[in-house]
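Note that one protein chain is taken out, while the other chains of the complex remain in position.
So, chain A:
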Amino acid sequence: MIKAILIFNNHGKPRLSKFYEHYTEDTEQQIIRETFHLVSKRDDNVCNFLEGGMLIGGSDNKLIYRHYATLYFVFCVDSSESELGILDLIQVFVETLDKCFENVCELDLIFHMDKVHNILSEMVMGGMVLETNMNEIITQVDAQNKMEKSEAGIAGAPARAVSAVKNMNLPEIPRNINIGDISIKVPNLPSFK
């Protein structure tokens, strides 16, 4: 079982948090903080596993993480999951994000947390891995997005226009400002097959 999936940046700001067990908001924040604390002090060339099991129930648990550019992707799993399998799964996740957002970068995750959740929900459900095939995930996500669009129909057009205008007006969105803009380089790792 996967106990939690966390994405935060190099400064520990949460970009996505998905807990498959219930915790209060305060505990969740504490878990994120502590996880960040543990993960961030590790070099990039050390192993991707951490036995910080005390955070989320018991010593059976492991933190398995990957660090891409400005973001940490952390999975907290118990012993029924294969360590390398989860690493591959993270890779699949990031590659999927990359496909869905077209050169994903931290800003995408910041502004579209809901979409990230939707993608994730096609991969992992209730703490168990649902699908590992990237094409299948993308197909389903696209189909659902298409449906959303068709529902919005004509009514959606003005709303999109408005949001486009908003984006134009504000100086903040351009991708070349602060830390958020480095696109996550997806290295070519042996993908999961």
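Keep this in mind: a contact is a pair of C-beta atoms (placed from the backbone, for glycine too) under 8 Å apart; a residue touches a chain by one contact, two chains touch by 3 or more; residues count from 1.
Methods note: contacts and distances are computed from a predicted model.
Per the UniProt record, the chain missing from the shown structure is "AP-3 complex subunit delta", taken from the list "Very-long-chain (3R)-3-hydroxyacyl-CoA dehydratase", "AP-3 complex subunit delta", "Proteasome subunit beta" or "Transmembrane channel-like protein". Within the complete assembly, A:L50 is the residue of A:L50, A:L71 or A:C100 that touches the hidden chain.
Residues of chain A in contact with the chain left out of this view: 1, 14, 16-18, 20, 22, 24-26, 28-29, 43, 45-51, 80, 82-85, 87-88, 110-114, 117-118, 121, 125-133, 136, 140, 143-144, 147-148, 151-152, 162-163, 166-167, 170, 172-173, 190, 192-193.
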